[in-house]
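Note that this complex is displayed minus one protein chain, with the remaining chains in position.
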Amino acid sequence: MTSPLRLVVRRTSDVDLPVEVSTRIPSVLDAVHESVEVLARHAFAGLPTSPECERLRNRLKTLLCEALANAIVYGHREDPAKFVAVRIEVETTLVRVHVTDEGPGFDPSAVRPPLDPADLEQETGRGLLMIQRLADDVSFNPQGNSICMTLRRP
Amino acid sequence: MTSPLRLVVRRTSDVDLPVEVSTRIPSVLDAVHESVEVLARHAFAGLPTSPECERLRNRLKTLLCEALANAIVYGHREDPAKFVAVRIEVETTLVRVHVTDEGPGFDPSAVRPPLDPADLEQETGRGLLMIQRLADDVSFNPQGNSICMTLRRP
Amino acid sequence: MGFTATKDKGGVMVIQVDGQLIVGNRQELKQLVQEAVDHGEKKFLVDFAKAGYIDSSGLGALVSISKKVREQGGELRLAGLNEDLRSLFELTKLDTLFAISDSAEKALIAF
Partner (left out) sequence: MGFTATKDKGGVMVIQVDGQLIVGNRQELKQLVQEAVDHGEKKFLVDFAKAGYIDSSGLGALVSISKKVREQGGELRLAGLNEDLRSLFELTKLDTLFAISDSAEKALIAF
């Protein structure tokens, strides 16, 4: 004789919950790596470990490195008493990363990356170029001290 | 002949990065479970899966259930157009959970949980009691519509 | 998240709580027990061995179903509570209201 079995499975509620992860990072280049790892961990918590998501994670980390380094070096002249504000909006279809410094800002449209063959041996100047190509969308506040980088989620 | 091996291991920077996880939850009781799971996932990202951390995680989830249910039912009368704001501060030694509703607030010191033997069959009234006993510290804003629950991390 | 109900050989409805018993799913538990009571079931065991967390609404639901079962001359037992879950019953004094066994096996013998 088998015993009767009843299974009650609850409907899963379709909550589409946008979560924000934010922090303030001291303006020290040595803090960039740890900060990037911590932020990526919290922002992408629960993201599967598929190769596709791993790529998105690495893309986010590169973008964070670029924006943090610029905020620390140009925005704050590496003054450890100044903090870079990072806010990551995680939604179902996209991730928006805001990096804001307390510096004077700049005009991103005036930046010329070293793409000429004669300039390729320059060590710097490729940060914005990489941001513009790695992010699905990039915008700045009018002052130019706050960048917003958008990534579409796979 | 063995080849010479050199290993450069970078000093790990001791960044103690406080991270904040926040969201807004529609005032629907059916959204509580999913919200609690999502919040716990983001807040405790990277927390090891030791039994001790699992206990902390479950304690956080119970606390979130209590505070969210109260905000939704008493603060917002289950009006789905109103949102409960949740902000979780994650620091090395503690976690602080803020739950804020747009309601009138209340006086928590006036609440009497049903602890008398004659009252034990009451179905409700145990939420604040559980919060006070599960959290390491509890405080309210003066209006009583925002609770802050602190958990010490193991 | 959900409940699995199985009737054991001794005629006890064993209800396993899967994951959590909280404000979001306590209605399902109440409904499950109500239907079983309407069906004439008398003996209930709620097993928390696979439960991670419960809230005060979940405790309230247990108070409610235990009342319902007793009114019909039945009996409800709880089992499988880990240390933390058990402490919730203690701090609310509900440990004095419920018959709590360490394990489902022990509870089934006690019926």
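Read from first to last, the chains carry the letters A, B and C; within each, the first residue is number 1.
Methods note: contacts are C-beta pairs under 8 Å (C-beta built on N, C-alpha and C of every residue); 3 or more make two chains touch, one makes a residue touch a chain.
Please read these numbers as outputs of a predicted model, since none were measured by experiment.
*Asks:* For review purposes, identify every residue of chain A that touches the missing chain, sorted by number.
*Replies:* Residue positions of chain A that touch the missing chain: 29-33, 36, 54-55, 58-59, 61-62, 65-66, 68-69, 113, 115, 117, 120-127, 129-130, 133.
Convention: only the chains that are shown with their structure count from here on.
*Asks:* Counting in whole Å, what is the centre-to-centre distance of chain A and chain C, each centre being its mean C-alpha position?
*Replies:* The computed centroid separation for chain A versus chain C comes out at 46 Å.
*Asks:* Report, in whole Å, the distance between the mean C-alpha point of chain B and the mean C-alpha point of chain C.
*Replies:* Computed value for the inter-centroid distance: 26 Å.
*Asks:* So which bits of chain B are touching at least two other chains?
*Replies:* Each of 30-31, 33 in chain B touches at least two other chains.
*Asks:* Going by the contact rule already set, what residues in chain C reach two or more other chains?
*Replies:* Residues 1, 24-25.
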